[in-house]
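Read the structure below first, then the notes.
Every protein chain except one is present and positioned as in the full complex.
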């Protein structure tokens, strides 16, 4: 099956529910849609988050995400994949990322969305700078992000 | 953490994206929202699906779903859960079910949504009658639905 | 009057109704026998795997006492989502 792949890097706020509605309208063969929306957190420990600044490497980042989506489309029977990723300066509760996967099969939709999120977290060329109490901090992947991604390698054998 | 649980059985069509937008507005502590939308399939093998009729056991079904949601809320750190399930006569591509789970943690949101869907498929008191080529067929759980649910029991030990 | 409800496949062959349970029909096993006597298709179907029996909105297993005050529901294998 050919999987339709739509990747968007957005410099401006996006509406994850409107995007999902548009995505669902494109489907003709899928009974299952799994989606993940990530929003800017309001707190980091006891500190209030003021802003999150996301940067990417234009061209390279899109190419990476496209490769990850193609791998997912080979691994699961998918009708369509949608990835929207914000860049720029955001405030708490603003959407950062939307991943949606459509399939005839529930498990395929869930696993593909989960897989894409794990790869976006640990592999895709994005950088996050969080400002808390007036101070900027780079956010780098945590051990658990690498562990999440490793789940998929185990069944690659 | 107290998890807000919203369960709706709808006799009329619902808008899964509008419901998710409403759900997201209620959140204050969650950076992660995982959602699953199920729609009526258009084909069963080579046959075209004309209608799907879903029935439930009023009162009992809601009680079951509520119990499943409470179990999920004990198992994962969730801020909120939303389950909307259609009943009545539907046409292909109409939404049947929406499950959304919100958490501070990506894995918790994904796993809770996945878990709820597995239980809705194999345990919740709904019955599906599909009409194809003028003939009505009851849809009963497949072996893979029971296998999906069994995944969760393995780690209960 | 006891309230009898039938869901899924079983609803095709038995109608929901209020019944006056005859003397001797004091548990769910006796109720199944009583209904089966009048409906051989039900007799087969009710013994299939995957059904559930619900008394007053709680799932029961094995012979369970019932009376005219109860709601008894026969559930064919469920399939939601």
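Here the chain labels run A, B and C in written order, and each chain numbers its own residues starting at 1.
Here is the rule we go by: contacts are C-beta pairs under 8 Å (C-beta built on N, C-alpha and C of every residue); 3 or more make two chains touch, one makes a residue touch a chain.
Source: prediction; values computed, not measured.
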Contact set of the excluded chain (shown chains only): A
Chain not shown, touching residues in chain A: 38, 54-57, 59-60, 63, 85, 96-97, 117, 120-128, 138-141, 145
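The working rule: only the chains that are shown with their structure count from here on.
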Chain separated most widely from chain C, comparing mean CA positions: A
Interchain centroid distance [CA atoms averaged], chain A/chain B, Å: 22
Interchain centroid distance [CA atoms averaged], chain A/chain C, Å: 49
Multi-chain contact sites of chain B, meaning residues that touch two or more partners: 38, 117, 121
Shared interface positions of chain C, touching two or more other chains: 81
